[in-house]
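Here the complex is missing a single protein chain, while all its other protein chains stay put.
Each chain gets a letter, A, B and C, in the order it is written, and its residues are counted from 1.
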Amino acid sequence: MRIGLLTSGGDCPGLNAVIRSAVLHGIKSYGDEFVGFKDGWRGLIEADYLELSRHDVRGLSRVGGTILGTSRTHPYNHPGGGPENMIRQLERHGVDAVIALGGEGTLAGAKRLADEGLPVVGVPKTIDNDLDATDYTFGFDTAISIATDAMDRLRTTGESHHRCMVAEVMGRHAGWIALHSGMAAGAHAILIPEKRVTMDRVCEWVEQVHSRGRSPLVVVAEGFIPEGAEEALAGKGTESSGRPRLGGIGEWVAARVEEHTGIETRNTTLGHIQRGGNPTGFDRVLATRFGIKALDLVHEEAWGFMASLSGTEIVKVDLTAALTGLKTVPMQRYEEAQVLFGR
Amino acid sequence: MRIGLLTSGGDCPGLNAVIRSAVLHGIKSYGDEFVGFKDGWRGLIEADYLELSRHDVRGLSRVGGTILGTSRTHPYNHPGGGPENMIRQLERHGVDAVIALGGEGTLAGAKRLADEGLPVVGVPKTIDNDLDATDYTFGFDTAISIATDAMDRLRTTGESHHRCMVAEVMGRHAGWIALHSGMAAGAHAILIPEKRVTMDRVCEWVEQVHSRGRSPLVVVAEGFIPEGAEEALAGKGTESSGRPRLGGIGEWVAARVEEHTGIETRNTTLGHIQRGGNPTGFDRVLATRFGIKALDLVHEEAWGFMASLSGTEIVKVDLTAALTGLKTVPMQRYEEAQVLFGR
Amino acid sequence: MRIGLLTSGGDCPGLNAVIRSAVLHGIKSYGDEFVGFKDGWRGLIEADYLELSRHDVRGLSRVGGTILGTSRTHPYNHPGGGPENMIRQLERHGVDAVIALGGEGTLAGAKRLADEGLPVVGVPKTIDNDLDATDYTFGFDTAISIATDAMDRLRTTGESHHRCMVAEVMGRHAGWIALHSGMAAGAHAILIPEKRVTMDRVCEWVEQVHSRGRSPLVVVAEGFIPEGAEEALAGKGTESSGRPRLGGIGEWVAARVEEHTGIETRNTTLGHIQRGGNPTGFDRVLATRFGIKALDLVHEEAWGFMASLSGTEIVKVDLTAALTGLKTVPMQRYEEAQVLFGR
Partner (left out) sequence: MRIGLLTSGGDCPGLNAVIRSAVLHGIKSYGDEFVGFKDGWRGLIEADYLELSRHDVRGLSRVGGTILGTSRTHPYNHPGGGPENMIRQLERHGVDAVIALGGEGTLAGAKRLADEGLPVVGVPKTIDNDLDATDYTFGFDTAISIATDAMDRLRTTGESHHRCMVAEVMGRHAGWIALHSGMAAGAHAILIPEKRVTMDRVCEWVEQVHSRGRSPLVVVAEGFIPEGAEEALAGKGTESSGRPRLGGIGEWVAARVEEHTGIETRNTTLGHIQRGGNPTGFDRVLATRFGIKALDLVHEEAWGFMASLSGTEIVKVDLTAALTGLKTVPMQRYEEAQVLFGR
């Protein structure tokens, strides 16, 4: 078969490892050929692609980003989009099937396209870990690793200066990165979109820690909204979509903590470093296994399905399952973490 | 309650994170007190322990090793061992329950002791990932991370010199570390105890890679035995227990590859660096959750049970379940990896 | 002798390694005793100190921050300050000499105090590398290492999205961190306080790189002021001291680049992670050697002198030499880097 790959949406460490293993498995096990569509659905729609040989994917398991480029091109709304045009393009260029790597939006598009006849399978990708129907996706562990390392650093400087340190991490709608990196770094408060907490409560945790001579660490997901502060934030810190602006909430929390407690407080917004660079071993293994599975799904002609992690197994699930809703942090997980707050 | 903690067997990154979260959770949620028995069962048998306050466990989530020390003292065979003596010691020192962190041997001991009246719960620990009844244990991810990083380094020097590089990793009876780190590093052959492979087959993979101008990477678990080479190895490379000696098989494989293929080949035995140093974020989260769960098990009086990972949940399992046998690499997982060999 | 140590000003990876080696060397070679004054000059003025035994400094060579705490307390202006009060405190507590670790301000204070009779020697500390009279100070290499690693990560995500990435690093008055980390990461433009560059020129570099299909990386020191933009910045982005506000210039540059070139541009302000965490091997060696030298200076009664790096040697220099002015990036070094801009 001749199979096209594309990566769509925000990038994520591990995308290249998926591409590599799918290509190597296909060449060796099935004698497949591969093309890579550039910049997500745009490459498919505009037939902008490159041939992918074994040589092109060598050494890619450890390389962050995506060699195919990515974009937020919508598969239906973009001029020339939609299943009919795409099927025509595939036929014209002799491509038999598509493996689409992406997040919720990409997979929703892939599902609809599959239902309308496009031979497409999916690979789930979300650095935020907010996709249902898979235990984890690659990229999340790398983000945790980077954020944890950064917080370890913040703590030593915080302790030296007797400061409160605030770290803002990614997570607009789901607080997984904050929860895991905060737990790993021994944070004294973790603030996530799923759980409204008043700033009074946050300041109480900070003061408990400070009163014992320690430097408090507060981890804030970018989508956290403090209880009672909706209006104050709404006035200046949100995007047109109504979401708090990247980088905004950490500064805001730090200012409030300093104001209310009198403790010198500094924010660091980790930003884009959380999604870049070499994937961790965990993410490389997961991505490699996803790539192998996705290729097998193509040969099963399991259109509209995707690779998924369940426990330690890679399984096949209907893309519909990935789209039942955002996987947010359950309150039981938050409470588990909370036993370590304050102190 | 007054609760004693002990760490037994080989050390593992994450032990301190378990200790920390159990202590902090106990102090805050239940008003518990804690002691730490030194060097595993020895500390309990000889009542050699230290008090563990909140202060003593601060900052421990990121610290490798175990502040309690560890040893291979047998809970029954050691003078003064056995449940009656231990129960007497606990009573004498006012300790109400024990949390034992250890591998298969430790947990088997804990189970037997629990059956005979000792109030003990377990936390599974094995850097080799060879314990059944839990998806993963802490330490394994850190070992993968270290081994993968080392192999990334070996590859650049291998490519520069057109050499074949061999990396020997831990794993006497189970090849999990070799499997995951090899897959992460893009190894061209992975050799594990669970699967006999002839050296001819290994050399074939090496030559395929070399003939395409690349530098082959072969990952060998320390317990791998090549098919047909049992005698050759038995003559010089094994311990009294009949196991291949640490560091032996990598050198042996490298020598055979160089001899048979004529390709310059170098072995590196990663050794003890695989089990030391700061745990990864993944392991810190897992260890922290295990500690919280173990403490809850104590308050449930779930003697003879342990904390365990199932998918993304921490659950309670009977220690018997951990002892049904070694969790080795299933052939289906090996075949999945094998599609990337040679090339 | 009984010797007091203090750390003053912003913290820096390596301070603990200095403390450790001075204490161990003193105990072993001279039979000295040590105290640590807390939070810089404040601890000396208020006689707030702890005894430092061999046990207290164990394992410190790899630990970031300072176990003594630090502050910006002025040695003269603080109530109870000045040489007479300090000498009285030292006598009262039986302290024979002081080793002061700090930057320009601290060393200027130490010099003046030494001239007025305080038995004090210095150890230079500046993460910004802006102290004259020493080739390097510890902390700088760690900052370079962290910034370079972060930029490696920014580049992979930048390439995937065809974005221009801006990284703001420390350096209010001297661009050393930007120069070295930018050169290490292969930046396409490096903007430092010592060199006014117009935004037109910056955009030209960015466009050159983008036009060849690459993702431009622009590194900006926090003290950079674009030529012709002084007024625009002055209106909103500066502190009362007239310095551009931490975190301000990177965002500003990113906005201008996006506006002028139409290329999607994202800023990341690395912030406090640059000064925290474990020191690099280079910094540990330098700090350890500084500590040994400082202790020897005490026994030489070389009051008013400090340890310094010259080539590969640790030498003794008069504190006056450290105070002749800020060590800024010479234009010849900037031009050397500039041959790699744009492209």
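Just so we're on the same page, contacts are C-beta pairs under 8 Å (C-beta built on N, C-alpha and C of every residue); 3 or more make two chains touch, one makes a residue touch a chain.
Keep in mind that this is a model prediction, so the values were computed, not measured.
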Ask   = Which of the visible chains would the unseen chain be in contact with across the whole complex?
value = B, C
Remark   = Missing-chain contact, candidates C:93, C:214 or C:316, resolves to C:214
Request  = Check each of B:232, B:255, B:273 or B:331 against the chain that is not shown and name the one that touches it.
outcome  = B:273
Touch criterion as defined above, residue of C:8, C:71, C:265 or C:288 at the omitted chain = C:288
Request  = With the full complex in mind, choose from C:185, C:202 or C:273 the residue touching the hidden chain.
outcome  = C:185
Key: Candidate in contact with the missing chain, chosen from C:145, C:160, C:269 or C:328   = C:145
Note = Note that chain C touches the absent chain at residues 20-21, 24-25, 28-29, 54, 58-59, 61-62, 135-136, 141, 144-145, 147-149, 152, 155, 180-181, 183-186, 212, 214, 278, 280-282, 284-285, 288-289, 292, 310-312, 336, 339-340, 342-343
Note = Per the touch rule stated above, chain B touches the missing chain via residues 7, 10-11, 13, 15, 39, 63-66, 69-71, 146, 149-150, 152-162, 165, 266-273, 275-277
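Rule of thumb we're sticking to: only the chains that are shown with their structure count from here on.
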Message = Taking only the C-alpha atoms, how many degrees of rotation bring chain A onto chain B, rounded to the nearest 5?
response = 180
Remark   = dist(centroid_CA(chain A), centroid_CA(chain C)) in Å evaluates to 34
Inter-chain centre distance, chain A versus chain B - centres from mean C-alpha coordinates, in Å = 29
Chain B residues counted as touching two or more neighbouring chains = none
